[in-house]
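Shown below is the structure under consideration.
Apart from one protein chain that is not included, each protein chain of the complex appears where it belongs.
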Amino acid sequence: MANPIEQFEIKTLVPLGKIGGTEIAFTNSALFMVGAVALITIGLTAATARRSLVPGRFQAGAEVLYEFVAKTLREAAGHDAMQFFPLVFSLFTFVLTCNLLGLVPGFFTVTSHVIVTASLALLVIGTVIVAGFVKHGFHFLGLFVPSGVPFWLLPFMIVIEVVSFLSRPISLSLRLFANMLAGHIALKVFAGFIVSLGALAASGGVTGILGVAGATLPLAMAVGLTALEFLVAALQAYVFTILTCIYLHDALHPGH
Amino acid sequence: MDPVAAKYIGAGLACLGMGLAAMGVGNIFGNYLSGALRNPSAADAQFGRTFIGAALAEGLGIFSLVVALVLLFVA
């Protein structure tokens, strides 16, 4: 059976040399990152090139995407968070495009690597911290002091709040990473079942009939899982975005 | 006990947490759906919060998957 982990391997396409002992190369991961960015920017630029008052099909799609993210950001973080809209929109489109590109058979899934999702999550949390300190100074630390708590509980609550704040980037990155990873592994495992049971079917005889029956089942399962993975790809991009918006809300309005 | 066997048993046990997280996610969506059927007009406004709750519940289950992966491939 094919190794289900193999699809996540980073393959060096163009070696570029070494920086401080770390090998730097143009890899398949980099190819798909650049491809996703090119797809997003070219697609959105071409869709909005005509700036027509009555939108065509592609422009309407771009507008729906924009309105969707803008609505999410406005509802979760308030109107003053619209200054972060380019960041949130970039995150959403990037994660969504990478997730969906990864579902094409044979394509590499950028977001199935924890370093990528962790970088994006750290970017979000870094933005939250910087924006919070810039906007509120040290009042931003009031985020860790919940109001309406008895004073003898405060030390515990502050510890809990700090831990929950620190766990945010971890859970944000691991959720996306593990969802994409687990989904692709499950797809690969079921695809492997189809191949091995199909080989049994090719052997003919009674086992062949059993093999045909046995191979049909994981095939149906793989089809269903693919549909589920499309849902998960969109859903995880949405979840990443809405959690980003909620963390931005904390940065702009730190009081509980 | 063979350390490798212990590792795999540990990974399997860690994956139980995924099932528990599934219960949590199911609970959230079930409650959302029953609430939405009782008061459909309020359903749309709570759609985002449902996914936040589901994401948080799922995140905890994801940690157990990560524990399993670390046990399998890193430790």
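Think of it as A and B in the order they're written, each chain with its own count starting at 1.
Following the convention adopted for this analysis, contacts are C-beta pairs under 8 Å (C-beta built on N, C-alpha and C of every residue); 3 or more make two chains touch, one makes a residue touch a chain.
Here is the rule we go by: contacts and distances are computed from a predicted model.
One chain of the assembly is not displayed; among "Energy-coupling factor transporter transmembrane protein EcfT", "ABC-2 type transport system ATP-binding protein", "ATP synthase subunit b" or "Cytochrome c551 peroxidase", its UniProt protein name is "ATP synthase subunit b".
When the full complex is examined, the chain removed from view is found to touch A, B. Residue-wise, the contact with the chain that is not shown comes from A:Thr27, picked out of A:Thr27, A:Asn99 or A:Thr244. Checked against the full complex, the candidates A:Ile5, A:Ala202 or A:Ala220 give a single residue touching the omitted chain, namely A:Ile5.
In the full complex, the hidden chain is touched by chain A at residues 1, 3-5, 8-10, 16, 19, 22-27, 29-30, 33-34, 36-37, 40-41, 44-45, 48, 51, 53, 55, 59, 62-63, 66-67, 85-87, 89-90, 93-94, 112-116, 119-120, 123, 177, 181. For chain B, the list of residues touching the undisplayed chain reads 2-5, 7, 69-70, 72-75.
Note that in this section only the chains that are shown with their structure count from here on.
Computed centre separation for the pair chain A/chain B is 17 angstrom, with centres defined by C-alpha atoms. Put simply, chain B touches chain A in their complex at residues 48, 51-52, 54-56, 58-60, 62-63, 65-66, 69. Chain A makes touch with chain B in their complex at residues 72, 75-76, 171, 174-175, 178-179, 181-182, 235, 238-239, 242-243, 246.
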